[in-house]
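The structure under discussion is supplied below as structure tokens; questions concerning it will follow.
With one protein chain withheld, the remaining protein chains of the complex are depicted in position.
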């Protein structure tokens, strides 16, 4: 049994990590931290956990908390992550972080897109980008894993086989992404009110969303060349779910069947990546509540352009599920331990 | 390991039973039957099961199917259930049925409310009503269990402590019930179309819904007297979830705290019944995806009337979850085996 | 042309009043007031009004605003209404108020249920309760009209014929009400966030909602005796819409057809009250976007109990539509001027 602490437990990502780790056979949640609900039981904040998980939220006294676990999952805003995580690292605690703080190879890119000064630049280089399908081996031994954003996970896994095999014109990549509202977190902004969001659809952060830089970093590394992409996020009136519709011009003529074969081969050993058969397209509800990502591929022969559709649960493979997958790797457990369940469909 | 067969597997209840039994540590799904999708894989009908549960649907050749399992869960329409189940019983297969066919003590009540002639009246008396919180011991040894409807489960468990303790005027009971749309099954009626149901709320079956008779049968048995109730079902624009708002005049003065104590005592040993503390009311999303039923109690002192609020997942405790709970009892497993997970909240 | 001012224009009720009055043939919106968006155009706050209604929000300098119109519609919180409206009344401006401030015959009832001291008790007696179907004549000449709450409108109109004809046991009335989320206004509470509300259903304010007192006041006046009711509001995952399911024991035996006749007769001259034929029940979407209220009646012969179902749009007949209906009466226009459009269905 590994003792795991969750810092920032009462956001949606923290809540989902509790749900997953609670039924994980090799993990014991030994401490949970939240500043606003200190002293309250998690099941008072999230009543679906009543009689299931009754632990109290602690305040963040770093020394006291650090003793309680070997691995800590952080689900805090960027600023807080940068201020607090170094203390945990210094005391040899292993950390999985959900903020953007440690996802970048180059602190300057972070500072440019996030428009803040990084508070812990010295820790950036030691961090491993927590996408197991790409960085599995490094994650196993990492002390600090920066869990990818939901949009980057969905985009990178959708594009990786095309880039690895140099199948597309890398200047032509367009990622049109749609997210459920829980991706914004447990916020009370007017924009995320029920009456404002139901029965409406919109884009946001057009040509300026900071996940663009994270996607570009990883795609460039996969391709071995500098890549820039159009990335446009949208909000759909649903709670969970993400779909990326990705367009790229093919470098040479290919048909749908060929590309599906390449994807199936590329992801042959990946439990969580389901490449769909020709003629099928993913739906977000097929992944909701699970750690799966479903990928469909269609070649438009008329245009010699490929359209890749990748779907996942923004709280699952896009956040908490991926964190558990990373945790399994770090602890030497089979990678899908505690993650074998399908979603709920309904 | 117990081999379980599921007959009528491609409806929403069948799908949910697959989801639950697939991760059940003591159960092996050994055969699944559906007439429309014979030869297709379950994961082609429900793509969330891809790579998780790939079994093919068989046609219903009774002899061939019967050999494949010891216990069969039926999720078929009433007529089909009555025609097919007797053959399974005769061959000593144990059956859990989701239709209304075997829920009644008196075949005449069934025939009156369902407006059909019962095709297997001789099997009605041997059936046990599958509500573990009331009939636990009989279920353990039953050959045929009639799983209750979702509305009856939510209503009966909401009212049982009041009736057992004779706390209310039994002529005053009103059950105002609200269900998510999945309660109607995987139907293609115009009424259940997305554009027709979203952003709308309505009652249906007012003063005539057949679950009324099922509720009355069980409440009467609990109270030891003939009880009639008002029962009004409604449809809310959501997929899963059920809330009953139950009104009854108190026989003598009681306050909220007293009644909550009585409920907590009554359900003291019930894992799946969560009686809420004073001041809290249930929400359907706290139970969605789980086998829990949440019950809140408020006394209106001005009127000496109690309002009970009971919430569950119509596909969970209202159908598939309850079937697994019943299966656990029939097989001698701990009652919450495979059912310990909380719902998803989101 | 009547000049109308709207005070508190940027909430949902204010927005809807703008929508209705903008296409009203006899009304000119001459001034709109909001403190938070002073100087901004209404179409910047609500972009659906772009190119349609471009007026700027003014701040509430009472003297300056008062000169701009003859009639003012207020959509402010209670405290603000009580502080500001008297100044308008003193200057002979006619006022339609949406707060609870002036709805009560007895200030003590208001203070007890709203748990505040009333700041303008002297103006309570001059106010007319703005339900045209009951107080049409008084509204015509009123200086101050207190627009009813959405729940009271839906409840009172659903019950009025039964009480006027003394058809029910007045101690047995139970009102189970369901509202869309816009009824809470343009609030940013966590409870009204999209991810928290979608796919969930719950009650709130059980046995304590302040609209209970408003409903009881008006039902008592209709019946000529003191009436107390159970009133339980619920939230459904939709933006607009309200359905009351009302239960009452019949004083003597009646069937559905008889009661429908009585309702049709009672509302014979009412354009906005649609009494449904036997066998039909209302749906909120049939009224959404309109000023109609649809009423269905079912007698449960087994119990000699009537179930009345009344549906309206909480922003329409439950608020802004009713305000325009009242305004028409006050100005001597045909009562349905600017209100003849059906809702949108979808």
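Some points to look at:
All chains are identified by letter, namely A, B and C, in their written order; residue positions are counted from 1 within each chain.
Quick note on the criterion: a contact is a pair of C-beta atoms (placed from the backbone, for glycine too) under 8 Å apart; a residue touches a chain by one contact, two chains touch by 3 or more.
The structure displayed is predicted, hence computed values, not measured ones.
If you put the hidden chain back, the residue from C:260, C:315 or C:330 that touches it is C:315. Taking the complete complex into account, B:187 is the one of B:91, B:117, B:187 or B:302 that touches the chain left out. Touching the omitted chain from chain B are residues 12, 180-182, 186-190, 192-199, 237-239.
For chain C, the residues touching the absent chain in the complete assembly are 12, 15-16, 19, 22-23, 46-53, 182, 198-199, 239-240, 271, 274, 276, 280, 282-283, 285-290, 292, 294, 315, 340-346. Listed for chain A, the residues touching the missing chain in the whole complex are 172, 174, 176, 178, 180, 195, 198-204, 206-207, 228, 230, 232, 234, 236-241, 243, 245, 247, 281-285, 288, 296, 298-303, 305, 307, 309, 311, 346.
We take it that only the chains that are shown with their structure count from here on.
No other two chains have as many C-beta pairs in contact as B-C. Centroid analysis (C-alpha atoms only) places A farthest from chain C.
Rotation angle, chain B onto chain C, C-alpha superposition: 180 degrees, expressed as a multiple of 5.
A straight line joining the Cα centres of chain A and chain C is 46 Å long. Centre-to-centre spacing of chain B and chain C amounts to 39 Å, using the average Cα coordinate of each chain. In chain C, the residues that touch at least two other chains are 180, 195-196, 198-199, 237-239.
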